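All protein chains of the complex are present and in place, except for one that has been dropped.
After this line comes chain A, so read on.
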Amino acid sequence: MLTKIREKAQGAFAWGILIVICVPFALWGIQNYLDTGKEAPVASVGDKDFFQRDVNKAYEQYSQNLQGMTIDEQSLKAQALEKLIKDEVLLQYVHAKGLVTTDDTAREFIQSLPYFQVDGKFDDKRYKTMLNLQKMSSAEFVNRIKSALIMEQFQRSIIDSSFATKYDVESFFKIQNQQRDVDYVTVAVQKTAEQPTEEEITAYYQQHQDAYQTPEQVSIEYIELSLEDIAKTIAVTDDKLKAYYEEQKDQYTTAERRKISHILFAINDKTDEKTALEKALNAKKELANKDFAAVAAEVSDDKLTAKTGGDLGLFNVGVMEKSFEDAASALKLGEVSNPVKSAFGYHLIKVTELAPGEVKPFDSVKNEVTKAYQKAQAENAFYEAGETLTEMSYENPDNLKTVADALGVTIKKSALFTKDKGESIAAEEKVRSAAFTEEVLHGNNSAPIELGTDSLVVLRLLEHKAAAAREQKDVKPEIVAVLQSDKARRQAAETAKKIKAKLQAGDSIQAVAAENKLQVKTVAGLTRSKDGLPLVLSDAIFRAAKPVGGKSTVFIAELPAGEQAVVSLSKVKEGVMTEDDKKQLELATKNIAKAFGQTEFNALINSLQADADISVKR
């Protein structure tokens, strides 16, 4: 068929067929090529795909908000992706529900943003520059703003429309301001001198092997390249130093300081060039017996500087017109120039201060020059040595000698160190973690480790001491201490239990306390916000069951140091609003309403996410 078609290819009909057939094929072809070049999305929401670059971008923005905090990158990226998905789900929902932002609203909002404002007003130029910096088109930006505005409108609609009733607020204060009356005794942990038996010690030792181990340790040999060391070896000759000094003369030169003042005779609508020049010449004559500053104040058309005697401050090359600069730099101290013409008019210029520039002589800066020269020269050598080190240590993974000989450096050795702690070179965390990699433990050279910008280390294993159990006799004192303190705690707990049982049986707390030589402490009207009691204790008090039928609730709370507090809760008083609360009632109502709104909104978002078609590749 194809040959037939080609024969007839001059006929109009056949052309039509060819076009009909070829175009889709051609496009399909392109499609396929496009597809193969595409990376796989890391996540998708509905038909919106997210790629790694989107996650990276979101992560960058996300991590900027958390500057200075060290959170590991992987989990931050996961959070950033989560947020991307969450936002996208919401965005798709609000779009589907027909929420829109008008162009006017978006424009108004953008114009109200301070980033785009100059002197409190929106500035189009600034807007475009800022967008360019972000590599974003205006259309794209407006779209994003619109999306953000819709989502915000939606969020507001849910959260701000929530309310709290009077009942809600009163219930809140009933609980929040609740008061509880308690009496309690504290049973201290009494140190016991009783020695545990050998059997007890052995049993404990065997059950807690993990706790009694010496950590894994290694020592290493290593080659360290440092820019500083290489710099010291660079040979210097006076000739080379001088050449370097000439080259870098700017570094060793202090610039000239020249302060100038001027009097301006402006050329404008009222004053033509000739008049201005005449005025300038007259003034110049006057200056013969009059102070420059006084004349400036009197006649200068540069009103801004006239008040300060025409002072223009330090003279910098490249600010003024060339004619002005030439004249200004040619003047001697105190000298007044002839009228000089610029775009503004005619100037009389005076140099009011002049400190000539100074080139420090070679001899006085020789030390500095030597150091700078050596460092500059060493940088190349350091880079090359680094390359050699990297290559040769990789090619000869079973020793460091080859590369050390090639570089002419010595191999250094470290003492034993653990994963967490080491001295001298092993004080570097990077070195320690490299030393404990699989590769190094198997006897290979490590990859090069950069310590700062000007030091490079390659290391290999010298000695490896695996983690080992410490012998029982070595750890006996530790075990004894643990067992003794355990026992002491147990005894305290037992005493506390006995006290509790007596209180529950109806004994008075005073009597029981006296019996056990303890002090009764009484707290009346304890509130949640009042401190004074240990946190665990007051938490436990507010978590305890309310007393029923006039019978106190008795319970034990363990305090941080192991003491046991036996508490008798005698009364719970419902909270009421204090005078302060009443004054702030409106605010409290608002806050409670907002909290309700927030939980409702969160539930809504969760529901949307549960219903959305989300897939995340791991």
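Following the convention adopted for this analysis, a residue touches a chain if its C-beta (ideal position, glycine included) is under 8 Å from a C-beta of that chain, and two chains touch if they have at least 3 such contacts; residues count from 1.
Here is the rule we use: contacts and distances are computed from a predicted model.
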Any idea which of "Ancillary SecYEG translocon subunit", "Assimilatory nitrite reductase (NAD(P)H) large subunit", "Aspartyl/glutamyl-tRNA(Asn/Gln) amidotransferase subunit C" or "Electron transfer flavoprotein subunit beta" UniProt assigns to the chain that's been left out? "Ancillary SecYEG translocon subunit"
Of A:178, A:219 or A:342, which sits in contact with the chain we cannot see? A:178
Of the candidates A:442, A:543 or A:617, the residue in contact with the absent chain is A:543
For the chain left off this view, which of A:148, A:297, A:480 or A:604 is in contact with it? A:604
Per the whole complex, from A:156, A:401 or A:465 the residue touching the absent chain is A:156
Omitted-chain footprint on chain A covers residues 1, 4, 8, 11-13, 93, 97-102, 104-105, 153, 156-158, 160-163, 165-168, 171-172, 175-176, 178, 497, 504, 528, 542-546, 548, 553-558, 595-596, 599-600, 602-604, 606-608, 610
